[in-house]
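On to chain A.
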Amino acid sequence: MSLATLDAATLYGLMGAVLVGIGLYGIVLHDVFIRRLLAFNLLGGGVFILFGVIARRGAGAGFPGDPVPQALVITGVVVAFCATALAITLIERLAAKDEASDGDDHS
Partner candidate 1 sequence: MLGLALDLLIAALVIGVALWTVRTRDDFAAIVGFVAYGLLLTLAWARLAAYDVALTEAAIGGGVTGVILLRASIRLKPVATARKPIGARILVGLLCAAISAALAAVVLLPMTPAPSLAIEVRTHLASTGLGNPIAGVLMAYRALDTFLETVVVLLALFGVWSLTPDAAWGGRPAMAVPAAAFGPLPLFGRLLIPVGIVIGVYIVWVGADAPGGKFQGATILAAMWILAMMAGLTQAPSIGRWRLRLLLAAGPIVFLAIGLAGIPLAGAFLAYPEALAKPLILLIEVALTLSIAATLGLLVAGPPDVTPGVEP
Partner candidate 2 sequence: MTALVALFSTAAIGAGIIFFLAGTVGLIRFPDGLTRLHALTKADNLGLGLIVIGLLPLSSSVGMALKLVVIWALVQFAGATVAQLIARVARSTERGE
């Protein structure tokens, strides 16, 4: 093992590592669900970028990047969106339920 040369892939790899940290910080410290969800997606973006770096370093056979991790990331982005959509609907439903029960308390 030797130190990686400072090229675009290394730079974005470091960016991905920092993004994972930022996202994790938000997930742990936020109380509001929607903010936690945003932080989770920030983390996800960082993980995907790390895949992109692996793909870029695996360039070969005339491709600018290894197509296998890239295809995995495309799958990942779509699944992340589906999970986000489901989570948002859950959060909305929870908020509506809270609102309704608050109304009962006051009346």
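Criterion applied: all candidates are chains of the complex that A comes from, given by their letters.
Note that in this section contacts are C-beta pairs under 8 Å (C-beta built on N, C-alpha and C of every residue); 3 or more make two chains touch, one makes a residue touch a chain; residues count from 1.
Keep in mind that what you see is a predicted model, and the values were worked out from it rather than measured.
**Student:** In this complex, work out which of 1 or 2 touches chain A.
**Tutor:** 1
**Student:** Candidate 1 touches which residues of chain A in the complex?
**Tutor:** 1-4, 6-26, 28-32, 34-35, 38-39, 41-42, 45, 48-50, 52-68, 70-75, 77-86, 88-93, 95-96, 99
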